[in-house]
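The complex appears here without one of its protein chains, the remainder shown in place.
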Amino acid sequence: MEKFRFLTSGESHGKCLTAIIDGLPANLEIDTDFINAELSRRQGGYGRGGRMKIEADTVEILSGVRFGKTFGAPVTLVIENKDFENWQKIMSADPKDVTSEKSFTTYRPGHADYAGSVKYNQKDLRNILERSSARKTAIEVAVGAVAKLFLNQFGIKGSSQILQIGNAKTEEEFHKEIDMAKSAGDTLGGKIKVLYENVPVGLGSYVQWDRALDGRIAQAVMSVPAVKSVAIGNHHAYKMKGSEFHDEIFTEDGKIVRKTNNAGGIEGGISNGENIVVTAVMKPIPTLLKPLQSVDCATGHPSEAHFERSDTCAVEACAVVIESRVACVLANELLLKYGGDSIEECLLKIEG
Amino acid sequence: MEKFRFLTSGESHGKCLTAIIDGLPANLEIDTDFINAELSRRQGGYGRGGRMKIEADTVEILSGVRFGKTFGAPVTLVIENKDFENWQKIMSADPKDVTSEKSFTTYRPGHADYAGSVKYNQKDLRNILERSSARKTAIEVAVGAVAKLFLNQFGIKGSSQILQIGNAKTEEEFHKEIDMAKSAGDTLGGKIKVLYENVPVGLGSYVQWDRALDGRIAQAVMSVPAVKSVAIGNHHAYKMKGSEFHDEIFTEDGKIVRKTNNAGGIEGGISNGENIVVTAVMKPIPTLLKPLQSVDCATGHPSEAHFERSDTCAVEACAVVIESRVACVLANELLLKYGGDSIEECLLKIEG
Amino acid sequence: MEKFRFLTSGESHGKCLTAIIDGLPANLEIDTDFINAELSRRQGGYGRGGRMKIEADTVEILSGVRFGKTFGAPVTLVIENKDFENWQKIMSADPKDVTSEKSFTTYRPGHADYAGSVKYNQKDLRNILERSSARKTAIEVAVGAVAKLFLNQFGIKGSSQILQIGNAKTEEEFHKEIDMAKSAGDTLGGKIKVLYENVPVGLGSYVQWDRALDGRIAQAVMSVPAVKSVAIGNHHAYKMKGSEFHDEIFTEDGKIVRKTNNAGGIEGGISNGENIVVTAVMKPIPTLLKPLQSVDCATGHPSEAHFERSDTCAVEACAVVIESRVACVLANELLLKYGGDSIEECLLKIEG
Partner (left out) sequence: MEKFRFLTSGESHGKCLTAIIDGLPANLEIDTDFINAELSRRQGGYGRGGRMKIEADTVEILSGVRFGKTFGAPVTLVIENKDFENWQKIMSADPKDVTSEKSFTTYRPGHADYAGSVKYNQKDLRNILERSSARKTAIEVAVGAVAKLFLNQFGIKGSSQILQIGNAKTEEEFHKEIDMAKSAGDTLGGKIKVLYENVPVGLGSYVQWDRALDGRIAQAVMSVPAVKSVAIGNHHAYKMKGSEFHDEIFTEDGKIVRKTNNAGGIEGGISNGENIVVTAVMKPIPTLLKPLQSVDCATGHPSEAHFERSDTCAVEACAVVIESRVACVLANELLLKYGGDSIEECLLKIEG
C-alpha cells in the first residue's frame, strides 16, 4: 500500500472536481492560499483560450483539516466548475433529464474519443470527453500543492522551466511562435524541465523494478494528458560517451559533491542527493480550430472533428501539472522511507 | 491487485536468479526453447565484454508448469549463474564464511553504489553492486518471455530496433562507433524503438492517473537499469504543430484506420488499436576501462572507480529487456480488461 | 491494482462524508432510491439513540453518473451531515476559527482515542473521535449499495440476519434485552449472519495467500468498526469431526449440488457456487451512559470517559455495513475474474 495515495473525480462540465487524499501525516499546515496560487499558475500562460477567463479556480477543503492543520483523516479537496449552471441539465445524474443536447459523435484525433468509446461502450462521445479532458488536472494540481506543502517541511522545493515551444527555444520567441500558431488555427506543444532541489539520498530502489524512483516519476509524468515523453537528467544521454556522461564524485568539507548532474539526481533507481531533473515533452493540443479529418461514430461517415473552445498552447499549465505529479511521488517515497504519522515524527526521523 | 505480477531475486555473482510469476491463466503452453532464445537474444549484440562468453543463460522451471502447461499455480523460473563456483565463499549466506575478498569501497559514478550504500547502510559496496547490477535483467527477460507467450495467444507481437548508438544512426555505422569507443576505453548508449503490433483497443484508461497505459509502460521502461528516457509515439511531438501531429481518422471496409501513428498507439491513456511504439534512451554503460574520478568510502579520499570486466555497449540487450517489460505491462492490462483464469476463457472473452 | 476501489473521507461532525469509487464498468444503472433505502436501513434498528432522528441520510452524486448511468468515470457520492451548521466553527478548516470548544481529553475505552492520539500526536481527542467514529460507515453503505447494484446485474443478492444480541437469541427477546441494557445505562453487541446468494464458482484463489476470497472478506468485515470476529460457514467447525463438517458432493440434473453448506460457500479460498455465509461478532458500543474509568491525557489524572449522545445497540446497522463490505469484495472479485469495462461486456463474459 502506498502511504500517500489519492483518487480524483469530476467531469469537465460537471458540478465539481473532487480529490480524496489518504495517508498524509497529522499536523501538516495546509495553506489554502498556496493551493489557490498553484491553481492560478496552472490557469496562466500565454496561449490559453477563453475558458480560462470564466474560471478562477479555488479549492474548498471538506474534510481532514481542522484549524489549518491535518490530523490524520483523509483530506477532501473540491474545485467547483464555475459554469456548471449552464450545464446542469446536460450533465445531470438524473435519468429524467436525459437529452441529446451537447452530445457529439465525431471522434477527435489525439483525444480518447475513439478508444474510450470502444472501451466504455458509449455512443455519445461527451461521455468520454468529459472525464478525459485535461480539466481534471486542476484537482491534481491541488493535490500536488498539498504534497508540496509536505515536501516544504523538509526543504524540498520544486520548480519548472519551459525549454521549447514548437520551434522556439527561448522565452522571447515563445509568444511569437504561439501567435503564429493561433492565427493559423493551429496548436503547439513543447518541452518542459522540472527540477526538485534538496531531495535526500535514498528514495526509491533498484532491488525490485517497481520500487525504482525514476520508474515511478516516469509513470506519474507520462500519465499527464498530453505528455508523450519523459527523461531523467541529460536528455542527450544516447549520444554521449560514458566518460562524458557519468557524474564524477568528489568530497567537499567531508561531503559528497558532484560537478555535473547528467544523471538528473537518480542513479540505480535511487535519489543520489543531487537535484531531480525531469524533462517532459507535451504534444500539441489536439483540439484545433482548423478541423482534422475524422469519422462520425453514429453514421460511420467521414466528418470533421468537433471544435470546443480551446487553447493554442498549454505548455505552462502542463509544467505545473508535472511539478505536481512529481511532488506526489516524492511525498510518497519520503513517507515510505522515513515513516511517520505526524509531521513532528517525520521531521525527527528525516533529521536522524 | 495486479493480475499478472512477479518478484525477482538474485545477485550478479550469487547462485542463481529467481522469479516467481503469479496470476498467469491456466493452460498456457510454456515453450522453454522460446524463453531460452530470448535469453540468448539478451546476451548477444556487438560490443559485449567477456562475461557473456562464460554464461549461456538457460531457464529452469521449478513450479507452476506441468507437462508443458500452466495450471494456475505460480511459475518459478531460475537461471543459474555459471561462475558461482568461483564466488561461493564470497557470496555465501553463512556468517562463518565472512571475508573481505572482492569487497570494494570506491563509488562507481553512474551506478547505485553511493546512493545504495547510504540507503542500506553498507560499507562494502559489493553489497550494493550485486543486486543493482544489470545481471538481474536476465531473469526479467525470462519473465517477459512468458508474458510474450501469453500475448502470442492473442496475436500480439513485439519487436525492437536500434535507432542510434552514440552518434551512429544506421546499422552500418554501429560497429565502427562501438569499436572506436572500445579502443578508447569508453562506453556508449543509444536509442531504441520497441513496437507491439495487434494490441486491442481499450487497454488502460484516462479515468484515474494510475490506470493510464502510457504511464504504466513508462514506469516499466524507465526502471530498466540504464534507461534515462521514454517516449510514446513520435518523439518530435514537442516541435510539431497540432495539425501535423494528430492522427486523422478514416474508415476502410467499415473499420477505423489511420494513415499516421504519431500517437504511438495510445490516445488519452488508452490503446487505440494502432501499434504501440515506445522509444527509449539508454545511457552509456557506467563501468569504464578509463576510470572516472571518485571517492573511497572507507577513507573519504579521492579514488578511481573500480573496474570489473564489462561491456562497451549493451544497447541490443537493453532492447530485449525493454521489450520484455512492455510485454509484462500488456499481459497484465489484457488480463485486467478481459479477465479469465484459463487460456480458453481468455480467448473466449477477447474474441467476444 | 484492484478493479473496484474507493476512498472515503469525512468527519462525524464535518460538512459531509464523501466517497470516490473508481473502476465501475460503464452503463450501470445507478438507482439513487436504492442507495437511500440502504442508508435508511443502516439508520434503523431498535436501540438507536437520538442522533438518528436528526439525520435522514441521503446521497448526492457529484460525478460519474449521467442520466442515471455510469460511463466509466469515477463516481463521487456525498452525504451531508445535517447538523453541520451547529459545528461549522468547531470543525472549521480555517486556522482563524481555532477554538477549544467541544475539545475533550479523556480517552474513551474501546475507542481509538488513546492509540489514535499517540499515533497522530493529537492532544484534542476530538481530532481522533471525528474520523474514527462509526459515522463514516454511512458513506461506506452508499458505496456498498453501488456495489450491490452491480452484483444485482448478475443475480447476486445479499441479505443479513441478527443471530444474537447480548444473551438474547431470538427476535422476540431482542427488544427486551436492549431495553434492559438501556435502563442500566449499558450497551450491547451481538452476532450477525450475512449471506450472498448466486455467487458464481471461481472467485478468489488458493494460489497466493492474498488472493483468497475468504481472506479478503475477513479483512473487509473485521475492519468494520466494532466487529471483533469473522467466520465463514458453520462457526462450530472447531468441534465438528471431518465426517460431519465437510459438504458431500452430489449431482442433480447434471449439476453439482450439496446438501449442506458448512464451508459457507468457500473451499480452498475459492467460491464454490453455494451461498457465501459470513458470521460476524459486533462488540458492545463503547460509549456508555454509565461511565468507564479512564485517564485525562491533559493532566494524566484519572477521569471518567466522556459521554456523547449514543446508542444502546447498533447491531442492525452493523449488519448493513457488513453486507456492504462483502458486496464491495464480491464486486471487485467479479471484475477481476471476468473483466469488462461496460455492463454489456461484463454480462457477455459472465454468461460465457
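When the chains are written out, they are named A, B and C in that same order, and each has its own residue count from 1.
Note that in this section contacts are C-beta pairs under 8 Å (C-beta built on N, C-alpha and C of every residue); 3 or more make two chains touch, one makes a residue touch a chain.
Everything numeric in this text was worked out from a predicted model, so none of it was measured.
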item: Omitted-chain contact residue, chosen from B:73, B:180, B:257 or B:289; value: B:73
item: Option from B:38, B:130 or B:186 whose C-beta touches the chain left out; value: B:130
item: Touching residues on subunit C - with respect to the absent chain; value: 7-8, 107, 109-116, 118-119, 128, 131-132, 140, 164, 166-167, 181, 184, 186-191, 201-202, 205-210, 212, 214-225, 227-235, 237-251, 254, 256, 263-264, 267-273, 279, 281-286, 288, 290, 292-295, 300, 302, 325
item: Residues of subunit A in contact with the chain not shown; value: 1-3, 22, 72-74, 202, 205, 207-208, 210-211, 335-341, 348-349, 352
item: Those residues of subunit B which, in the complete complex, touch the missing chain; value: 5-11, 14-20, 22, 25-27, 29-30, 32, 61-69, 71-76, 91-95, 97-99, 116, 119-122, 127-128, 130-131, 341-342, 344-345
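Everything that follows uses one rule, which is that only the chains that are shown with their structure count from here on.
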item: Chain centroid nearest the full-protein CA centroid; value: A
item: Subunit A-subunit B separation of Cα centroids, rounded to whole Å; value: 26
item: Where subunit B touches two or more other chains, by residue; value: 202, 205, 207-208, 210
